[in-house]
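First the structure, in the form of structure tokens, and then the observations on it.
Every protein chain of the complex appears in place save one, which is left out.
Read from first to last, the chains carry the letters A, B and C; within each, the first residue is number 1.
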Amino acid sequence: MEHNLEIRVSYADTDQMNVVYYANYFVWFERGRIEYLRALGLSYKEMEKQNLILPVMEASCFYKAPAHFDDLVLVKTKIKELGNSSINFIYEVLNKETSQLLATGETRHPFINRERKIVRIPDDIRTKLATSD
Amino acid sequence: MEHNLEIRVSYADTDQMNVVYYANYFVWFERGRIEYLRALGLSYKEMEKQNLILPVMEASCFYKAPAHFDDLVLVKTKIKELGNSSINFIYEVLNKETSQLLATGETRHPFINRERKIVRIPDDIRTKLATSD
Amino acid sequence: MEHNLEIRVSYADTDQMNVVYYANYFVWFERGRIEYLRALGLSYKEMEKQNLILPVMEASCFYKAPAHFDDLVLVKTKIKELGNSSINFIYEVLNKETSQLLATGETRHPFINRERKIVRIPDDIRTKLATSD
Partner (left out) sequence: MEHNLEIRVSYADTDQMNVVYYANYFVWFERGRIEYLRALGLSYKEMEKQNLILPVMEASCFYKAPAHFDDLVLVKTKIKELGNSSINFIYEVLNKETSQLLATGETRHPFINRERKIVRIPDDIRTKLATSD
């Protein structure tokens, strides 16, 4: 499964190079994976209430072409790997109008609880994540 | 009392108008008031641990002249008014090199606890805040 | 006329008080006014290309109730006042599900050109803005 999130580039996203500031792609990745989970029937907000937290352990982004103010971009999110107690997401950011690939990225997350102990992914959540293949 | 915080404008602060994006001044105000409190011997981090929280109730900013990438700006913070359970801070942002006034602002804060109930300012904190006059 | 923009609160928007950080409302206001202009047939991106820039001269926000992670909020934008070479927008932020008013705000903008000179609002743009009453 792949989830597409449409985002309109705001003025706040830009910097004086007239392009989207590089750190903001990671905010888009976050929005992408939250919506991806929602599309699988998983609310990250509910997961946190159930003491299941997904911090970011690694994050990377390759910048291919700049995004500009007022562009509509698509953030495509996919699961790359599902471990016993971790998950990897990969992302593509495209210009929606031209389909040009702007960036690719990846984030890796352990499943932990509030005491910051690693926990196995609960079965009901694993089932939903696995259907995404 | 007045507290001066020096901030170097980063690329992240700018937008495609080649100036600091307007919302970022409010981040500077936050940094200004945290350092102001520290200069009075008050750690906002400790206050929160003691269940004393200062959310923002009102915030305003007047923009006089733009700040640019790599500028050194000074954020001058003062207490304007100290109520029984509220506080108002006022701010001036200046270009450090030219002393030009870039912006003025104000924020108003109730003192609340984690249950979001308004609380009177504890005496030890009031004493420190009052010395700032 | 009034324009409604729906925004999903992201993790990036929150702070350790578990609510949306106060400066981020100003980013929402920006997104609200850009979409408001678009709804009137005005592209702010095109306006900038025609050397018509709307920086922020004043901005204020009153915070009534907090927004939380994953909330859907509505940003309602209206023109409050249209001068010869300036415009005031007012905003309301509501929780979409509960209709609770979370914040109100205002921004004031001169129309300037790249040389930072104030310019009269061109007739074609004024006509579109005026239809919004």
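Assume a residue touches a chain if its C-beta (ideal position, glycine included) is under 8 Å from a C-beta of that chain, and two chains touch if they have at least 3 such contacts.
Please read all numbers here as calculations on a predicted model, not as lab measurements.
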| item | value |
| --- | --- |
| Absent-chain contact - pick from C:Ala23, C:Leu37, C:Ile87 or C:Leu102 | C:Ala23 |
| Contact with the hidden chain (one of A:Ser10, A:Asn24, A:Thr77 or A:Asn95) | A:Asn24 |
| Interface with the unshown chain - residue positions in chain B | 8, 10-12, 27, 30-31, 34-35, 43-45, 69-70 |
| Touch residues of chain A, complete complex, unshown partner | 17, 19, 22-24, 26-27, 30, 53, 55-63, 66 |
| Interface with the unshown chain - residue positions in chain C | 11-12, 14-19, 21, 23, 69 |
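As a working rule, only the chains that are shown with their structure count from here on.
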| item | value |
| --- | --- |
| Rotation angle (°) superposing Cα atoms of chain A on chain C, nearest 5 | 180 |
| Contact pairs, highest-scoring chain pair | B-C |
| Residue-number overlap at the chain A/chain B interface, same or different (half cut) | same |
| Chain whose Cα mean lies nearest the overall Cα mean | C |
| Chain centre separation in whole Å, for chain C relative to chain B (CA means) | 23 |
| Where chain A and chain C are represented by their mean Cα positions, the distance between them in whole Å | 27 |
| For chain A, residues contacting two or more additional chains | 11-12, 69 |
